Every structure is written in structure tokens, then in C-alpha cells.
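Heads up, the thing below is written out as C-alpha cells.
Missing here: one protein chain of the complex. Every other protein chain is in place.
Showing subunit A:
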Amino acid sequence: MRAFVYERPADVEQAVAAVAADPQAAFLAGGTTQLDLMKDGVWTPDRLVDITRLPLRGIMVEGQLMRVGALTTMEQLAAEPAVTERLLMVREALLAGASTQLRNMATIGGNLLQRTRCRYFRDPSVAACNRRSPDSGCAAVDNTARMHAILGVDERCVALHASDVAVPLVAVDAQALVAGPGGQQRHIPLTEFWVRADEGPSIEHVLTHGELVTAVDVPLLPAGWRSGYLKVRDRASYEFALCSAAVAVLMDGDLIADVRIALGGVGSVPWRARQAEQMLRGTHVDPVRFEQAGRATVAGAYTLPGTAFKVDLAVATLTRQLLAMTTEANS
């Protein structure tokens, strides 16, 4: 591991200033992905600004809005009663991710900013990685890909955004609160937070160096909505998604009055399925139509021999979760 200076800033302003002033500096929060990447030599900051003692931990519920401090751990958010009562898909996504030990460490801010799990990206002995070094190529496209994305990708990069909780957060239009140099504050809708690999393989998100996510604003579902998260994976627990679906519905009898859908395990960014939502809003429960909505979502997929299975899997995952949510809501 490359040597680094370790600092503990007194407040957010100091933390932001410390990182902004040094192009080689990085924030340190839960560290679960970061330390791993640093051991592997994929990420080589020369200064770590440890933000874990800043007052950015905790959950505040006010009416329809839940503000989640960026340092709130995955376990803490999963235990929040408002999440269980009014945003069950977020709890399900959290508990389907990682292990309890990792969920006790990993923060919500860090979860959103986690790097891709692409094994070529994570191996510095692999030269071809457009995400790590622009214009070097993509070893995943040239070799074997499986745990990779099929949406928002092209031949330059097939990196997957592997977060579970980001999927339902995108579905409800959550926003990141960001602090920047000079006391600047801005809100970024999560649907605009990440940059698709096919729009810039080496750029992962819209934050500038030194900007810090301080909280995530999450709209809670109004009364009458039902939501759930379905994760399909190679083993039953402690595994990344091959495909996942976050679905929230408001039923009016047999009619889908409103619906929100996002897919995980398939996109270079957590994938909001707006076209599917439009196709299903105002329609009756109909598995054939659900499948059509799934097909429309993956219509522009870029697949490799190793990832082609994800097209049908995504359709099946979404169809199954839509059925579960719309029929449960009726009973």
C-alpha cells in the first residue's frame, strides 16, 4: 500500500478544504471498498481525510421526507422504523447487500460512491481499463465478462454499479446533498448523480474533487403504496446481484394507479426504468404486459457472450417482482 498522511478534520468545511487542496487526497468513511482498493494498488491516495467523526450520522424524518446523514451505516438505515413502514424496498435492498459486519462499517454516502467490482478494474496488472486509465481499452470486453453491465455501456467499458440500496433510492427520486469548497451546497438528484459508462468510461459521477456527500434526502412513499426489492444472485446470501428489481406500486383495485421501477445488476448506473413505468401506469395486472415493459427496458442492451443471459434474466426478474407487488397489493 502506498504511504499516506492520515488526517481528522474538525468539521465539514475543513474536510472539504483538505481534499480540495490536494489532488491526491481522498475522504475516508467506512473504508470497506476503499481500503481494499488501496491494498490492491488500484487507488493510491497520498492523504486520507477521515470524516467518520464528523456529525453526519443519523436519520431525520419530517413528513414525507427522510434525511439520511451520509455516515449513517447500512445497518442503521435498515433498522429505521420509517424505512420498514414506508420504504420497505430500501430495507430489503440494504439487508440483501454484503454481510452484517460490512453493513456495520459501510456508510450510505460511501455506498453510493462505491467503485465498480469489475475484476479487471480491480487488478492493476491489467493494463486495459478505460475506467482506470482513459483510452487504454477494456479487458472485460476482450476477455471474459459476467458480473458486468448490459445497460449504459458500450465496447469501451462494461463496468457495473453494484449497489443494491441505490436501486430503490433512484426509484423514489432521492437526492444527494453535497458540500463543496467555499461553503457551497448543492442538491443532486440521484438519477443525475452517476455518469453512464457509455457517456464517459473514466468518469463515475458528477462530483468534483473535494465535494462531499453530507446527506441523502429520501422521499417516503405515501400511504397505500407497496414496495419490495428482489435480488437474483449466484448464492443465497452475501453475493452481488446478477439482476435485481426495486418496484413500488400504488394499486386501485386491479389497476396500477402509479408505479416506480429501477433495476440493479444490469447498469453502469443504478437503472431507473421510466419507459416501463409509463407503459404500466393506468394498466391492469397483466404478466404479458409486465414482460413487454421488461423487454422495452433492456431493448438497448449491449451484451457480450458472458453477459447475454442478463437480458432474459432482467425481464424475468422485473416481471416476477411486478407480479408479486401488484398481486400482494390486491390481497
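Heads up, the rule we're going with is that a contact is a pair of C-beta atoms (placed from the backbone, for glycine too) under 8 Å apart; a residue touches a chain by one contact, two chains touch by 3 or more; residues count from 1.
Methods note: contacts and distances are computed from a predicted model.
Participant: Which of "(2Fe-2S)-binding protein", "Urea ABC transporter permease", "Glycolate oxidase" or "Spore germination protein" is the UniProt protein name of the chain not shown?
Facilitator: Matching "(2Fe-2S)-binding protein", "Urea ABC transporter permease", "Glycolate oxidase" or "Spore germination protein" to the record, the invisible chain is "(2Fe-2S)-binding protein".
Participant: Which residue among A:Q14, A:N104, A:S136 or A:S202 touches the omitted chain?
Facilitator: A:N104
Participant: Which residue, A:A20, A:L35, A:V61 or A:I188, contacts the hidden chain when the whole complex is considered?
Facilitator: A:L35
Participant: Provide the residue numbers of subunit A that touch the chain removed from this figure.
Facilitator: Residues 1-6, 28, 31-32, 35-36, 39-41, 48, 50, 52, 75, 98-102, 104-105, 125, 236-238 of subunit A touch the chain that is not shown.
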